[in-house]
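Here the complex is missing one protein chain, while the rest keep their positions.
Now for subunit A:
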């Protein structure tokens, strides 16, 4: 039987990285995710693998670039300000088609902000973050179990698409302790010999990793190749969870920690006879737009609940395309909405939309 452990989110993620066959981890301390670096600094030298504390997040992600370019499973983790520093190289990695796992344990911002949880990095995560046309697959765990599960999934998807995958967590999921199980896992066999730089034998032409295509025709061709990949992600990799949507007239849309709070809010509203459901995107890119569009006709109102000033709500609106009113509710700065306040806000909105 698989053992059940009680672990912090960040530590479950670190343990999963080892079990997922992560060859190299490069990181830099920042609250609230330093446990990842600490755990791996302790465990990886014993259990095999490279772990290195870099001089900055900029260096960390560029070390990941080097290791990934040599064909290894490599990852880094940080929190919001550190992830901002990594954006340049993440763009390079998407351009050079290098697989890797980047973990953002989101804290509230902007600037140095606070070390408390936030979801203010939604736009940065799904709309680019760095320069140029590219996408990351963005996974949003809402439990310690998913902090672990998404590491395996993230590495596999990164290899499958030769693209960086971002695991977007937050300070609460990273810090809280829950039970977690690690299942047996065998990394899929991926042949990287056609591009990885491990030294050129006489029998093949040289491999080189680059995101530079100076001729506009070639650059556009490369852009189109990447776009085709992002299209495939949209077709194949949308993941979400639904609760109480069969009879729902109202819908909460929330990811990560917000979705946890919305579950309780849903119970409160349901007890009052309000037929509300929950859609929890697990992938923020690709986004479950199609499912939202399918649900729209049965709904009277959609409420996007986020720990920010209203970012994902724009994608919800794009998805339902005006077929149903979409409202936003959230707290910022590391503050958390209570389930009661969300349920209350829903009731206020229902009354407002009924009256108008």
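The working rule: a contact is a pair of C-beta atoms (placed from the backbone, for glycine too) under 8 Å apart; a residue touches a chain by one contact, two chains touch by 3 or more; residues count from 1.
Heads up, the rule we're going with is that contacts and distances are computed from a predicted model.
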{"item": "Listed names \"2-oxoglutarate ferredoxin oxidoreductase subunit beta\", \"Molybdopterin synthase catalytic subunit\", \"Clp protease\" or \"FtsX-like permease family protein\", matching UniProt entry of the absent chain", "value": "\"2-oxoglutarate ferredoxin oxidoreductase subunit beta\""}
{"item": "Among A:58, A:219, A:318 or A:336, the residue in touch with the chain that has been omitted", "value": "A:58"}
{"item": "Hidden partner chain, touching residue among A:210, A:236, A:309 or A:338", "value": "A:210"}
{"item": "Touch residues of subunit A, complete complex, unshown partner", "value": "23-24, 26, 50, 52, 54-56, 58-60, 62-70, 72, 74, 88-89, 92, 96, 197-202, 206-212"}
